[in-house]
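Omission of a single protein chain aside, the complex is shown with its protein chains in their original locations.
Right after this comes subunit A.
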Amino acid sequence: MFEYAPAPESRSVVDIKPSYGLFVDGKFVDPVDGGSFKSINPASEEVLAEIAEAGSEDVDRAVRAARQAYEKVWGPMPGRDRAKYLFRIARLIQERSRELAVLESLDNGKPIKESRDVDLPLVAAHFFYYAGWADKLEHAGFGGNPRPLGVAAQVIPWNFPLLMLAWKIAPALAAGNTVVLKPAETTPLTALLFAEICQQADLPAGVVNIVTGAGDTGRALVEHPGVDKVAFTGSTEVGRAIARSVAGTRKKLTLELGGKAANIVFDDAPIDQAVEGIVNGIFFNQGHVCCAGSRLLVQESVADRVLESLKRRMAQLRVGDPLDKNTDIGAINSAEQLARIRELSDAGSAEGAERWSPPCELPDRGFWFAPTIFTGVTQAHRIAREEIFGPVLSVLTFRTPAEAVEKANNTPYGLSAGIWTDKGSRILWVADRLRAGVVWANTFNKFDPTSPFGGYKESGYGREGGRHGLEAYLNV
């Protein structure tokens, strides 16, 4: 046997402070009422830092700082000068990418190979991409002189903390808005390091403000009368509440919510690569991906063969220490999320689906869930309908392309989908009929700053990325 020796990335590259304040008006400040919470490492349950909890007064301070910066500095600033700051931030992110990657893996639990090879390169790419738009907005297709909206309230999830920050902040700033961003309460650390990068880049005070906290902080932020724009990525449930609270106000809203994507494998698919795509689709980032390919629809005539290959491949997945460079699947982000994954998986077994996981040893401390597939799943099972947001795949079969499309669309969600076939005409036929914002053909979970991303139906509205992503931050 060829056993890989531990290959841990050094955590000494990042300096975590014992406590963090709120980033308001260019400075770290203490919250008015002094509340705080702890951010832990989900792989070990070790406390990483004490984080300030922003109350409504703190949110108000942040929104006023953002308003001031919008009116006095950032709004009037020529696009080419805004671009200069964004390019500078992008370069600093690249320079400090190792530090950011280690911190992301510590706080989130995702494997270092993903934070290093996927998250961080994409974060920098988003800033570079939107920096390029800042002085070319009149060419973006929204008229001759598109204006920013003002102050954007942005609430982001814990699955890609820094990447979601980049998706929100880069287009907002490029378009001339200022922002108040609330990172998720379980993963605030990279956003706070990003605040330091804003200081390092000499970004004018108040252009970016970071308020940390949980649901109450987020509610105070999106309901604040001083914000012009609300952007949220997270669960459909919270998204609905936000849509209700924003209804009837002048605030512009974009939502990127849950998903239950179908990954459709036809009988003429390149099987080995399809299996890689299935694995990447559901086990990437422990399945904490809103566009995860959580429903595998496989044509019945190749189902046995695909499942056999899939199981063999799953047995190669290395679950464990997120900082080990050879880890494929890291820790589940929180005890709460682990409980939800367990609950839905147990429901899958109880409802009669057949559960399988490769033999794999899970660490004693921290939050872990073995990669799991359910076969014999039907559309009526909860695990085929509800978003699990974990490394759990539901396998369903189909007989004809029309049936595949029908089943794929038979969900309240519509964020993404995958098609695997060697036949180009079938890719086009199926893609035309799928009600999903992103359709991948013979690949999955491919992201690029130039490509718009967003959902149909209960997966939300508005697009992030590309030229389309600018629209959410312009008065058009």
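Heads up, the rule we're going with is that a contact is a pair of C-beta atoms (placed from the backbone, for glycine too) under 8 Å apart; a residue touches a chain by one contact, two chains touch by 3 or more; residues count from 1.
As a working rule, contacts and distances are computed from a predicted model.
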Not-shown chain resolves in UniProt (candidates "Deoxyribose-phosphate aldolase", "Transketolase", "ABC transporter ATP-binding protein" or "ATPase") to "Deoxyribose-phosphate aldolase"
Residue of A:Ala49, A:Ile271 or A:Ala431 touching the missing chain in the full complex: A:Ile271
Of A:Ser245, A:Asn326 or A:Thr378, which one is in contact with the hidden chain? A:Asn326
Which residue, A:Ser245, A:Thr443 or A:Asn475, contacts the hidden chain when the whole complex is considered? A:Thr443
Sites on subunit A contacted by the missing partner chain, in the whole complex: 1-7, 113, 117, 268-274, 276-277, 316, 325-326, 422, 442-443
